[in-house]
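Input: one structure, supplied below.
With one protein chain held back, the other chains of the complex are shown just where they sit.
Chain nomenclature is as follows: A, B and C, assigned in order of appearance, with residue numbering initiated at 1 for each chain independently.
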């Protein structure tokens, strides 16, 4: 089979590799029909994720058809179309039993394309299938569900739910990339009165308006006080979601939040941030952070089925699965491509998906 | 009347001042029968709290007898013995209606001994009496309820409840001063399996054992990893309560907490802390902070009545109200006095209160 | 002044009465600019509410202009336009402090048009004004906010919030009268995947579709099993809201709910219901019931301001305040009028409000 292999020093190649096969009775093998690229894949290529060793197949988001199932797999069978969660759940450790799959201590967590081979491939082995994949309702297309594997559960769980958003509240979303856009899409399920998108790219901000932002602010060169004044909320917002991952944006979140408010961090951080406890200690603030668990996948699937969520709108570009070089180039060079998420499919579609905001 | 007046440059004097009197229809005047000193009073004397102007009467914790009530006061009347909350609540702003009295925007919050005259005095004016004082059940002594004015609600609300402690969990309390001891006392109401007291004073740690600590660690010179190893919890504790207020102790809290755990900050901070987001972002941590609201005073009163809480044990020293110089000296010089909380009463008691841990 | 007075034996008259005036320092008097009729007013006229004595002015929902304020009123002043909650909150009893205003033990609760004179009058006295009325933002019309006095908070608090509705869930609303319609309107704020309206009137069901119902079932003669089969949810719904108030509809709610689901009762009951504990005890069901507290009025006001809630659509008929006879006739005879809510205003509007569903 062919797969996208991480070589070393940022190199990756679409090449022949040994076929994926069952190793444990709880495994399945899926034929990948759709996959995508995540910001963390770019981090891996930069060498920021040392756990990834040379020769590892990349990718942790996929839709596929089950081709083979281990002897104890009960919930899916060959021929089933399944959504493969980016987080593998052993299903039986104490963390998994509390739906903290991202903290799985039984061999799961983020392992696909990280500590084991991933899904940017023609076929992939998925461990703990009964608790890590979800059957896709027949009438939903791959496009409609692919982004439920990672970006939308992340946005919803780590941003919206951890941030305890309630109807009528105000929120700021710092960073209007795919995750920030996902936060806006899923925040709308809970009817905030204001969703303020902050970014330094006007193109991203303009796109935010089609995904639920009620206000946009290009925050380049602006202080938190200036931002709050501009949006007419001098006391701050009820919820600030950090979706960038830098000390500056984290500290901006802390400066934007009202007394009694919440800061939900989603950003992947490489450096420490400064927490101004000398100002914050009296302000009744809650700060949350964490990996996605993907426990909301069934809930989000229902919302796609009922027409209340349109994940396919996140796809700005489409590629054949084999055209990985082009796909990584588009996703990795947003300034040029204005890419949000790429949709990669096994057999190129005759008709392209919805191209929201694509140029 | 006599009162303890903040002069300037750390000076304070017990001296004659004009009598406290009703200014608003929602005010009461109380004759103070018992009061105490808080760590924040020491901060004021050091000049750290610039809102306190020369001539202000200090103190925000008192038990007293109502001597006069404004025309619209309905819930207490002259002669009633009342507990005066350290937090004044207007009762009608949106924050107060959500029990966030510490964030009151209607003229309350921490005002006594801060922005208006306080209660280390023979008499004191208390604004918004209907929502800021609580009748004391007749059979409870001043000693039994004085520490429900501030230290125990702070420990319970900002430490234990904000930290969402559940039965069987493990917790660390960083700082075994009065607040830390209050955390241990009120944490026991929710039956954690382990309460680990951390401090650099062996005397304080030894005293912790009589207030609910199951383990003590003198953390001088120890890393978080060494501490966790010593207590046999290498993965960390479910809840870390910061009750000191320095960057080092805050960062220690972050290093002690297990994946999926909570950090509850109570400490009063004067400097920023470093938050190691590069390590924490995946760990599903929640950090809380905030002023006390004292909304649990009725609940804590019931627990004192039922014999499940013994606040009087916090009193290590007793003074007459007029002996403020001696009281501040004892409370301010813990190394010499080993003081926890001082109990100051209008008429010296013939029999001293329980002197837990006093030397 | 003129007011609608309950005489006896179902009689009511619009007639001259003594002017409303301040009695307590916490009172205000408002000039009523808009009011409406509630199902409970009809109950009073039938003699079902014995606490209402002859000569009482009816009505507990109003918008008005403050004409006079008691000496301790701080948050509103003469000239302010205010929303008068159907529930009066003393603001200082233990129930009010926990936002359980409907259970107020300090002299509030449902008193307007019940145990004291109400608001279907040219002027009305409103006790505990600081915690019982809310300033109306200038750019919102009376029509836009009148139904936040009772019907929408009731629907939202007692139906949607008590029922812990979450995005993607399924719900049944039994009874498509004004309250049931209010449940559908406010449920949409939380994005359920299905809202099934049940009623025996096809006209009401048809109207439900414009207020958020995704499905309608005329349940006359149908069993719960047949209903669930018809809507394709054989296992039941996640939430069943009872908005009628009969034993049969309550028992239907219990039969419609899925294992693990919730039943939220809003209906006003006059008779006991049978609870089939022999079937329910294993099914992990939660049943809630209670008077509205109206603690969500500020939240709902924000949602009207942001354009996410359109309470004015509940008004099916409009009358001048003085035309109470006609208004009661229309509201009391729904079969003939197809009325939902009536909008009564002090000075007849030149242009009628949105007449959703009126014929």
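Note that in this section a contact is a pair of C-beta atoms (placed from the backbone, for glycine too) under 8 Å apart; a residue touches a chain by one contact, two chains touch by 3 or more.
Just so it is clear, the structure is predicted and the values come from calculations on it, not from any experiment.
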Contact with the hidden chain (one of C:196, C:285 or C:344): C:285
Options C:106, C:192 or C:267, residue touching the unrepresented chain: C:267
From B:300, B:315, B:330 or B:344, residue that would touch the chain that is not displayed: B:300
Interface with the unshown chain - residue positions in subunit B: 166-168, 188-191, 193-194, 214, 299-300, 302-303, 305-306, 308
Absent-chain interface as seen on subunit C, which is shown: 95, 98, 100, 102-103, 245, 247, 250, 259-260, 265, 267-278, 280-291
Touch residues of subunit A, complete complex, unshown partner: 24-26, 70-72, 74-75, 90-92, 94, 97-99, 106, 130-131, 295, 298
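In this section, only the chains that are shown with their structure count from here on.
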Whole-Å separation of chain centres (CA-atom averages), subunit B against subunit C: 43
Centre distance in Å when subunit A and subunit C are each reduced to the mean of their C-alpha atoms: 42
Multi-chain contact residues (two or more partners), subunit A: none
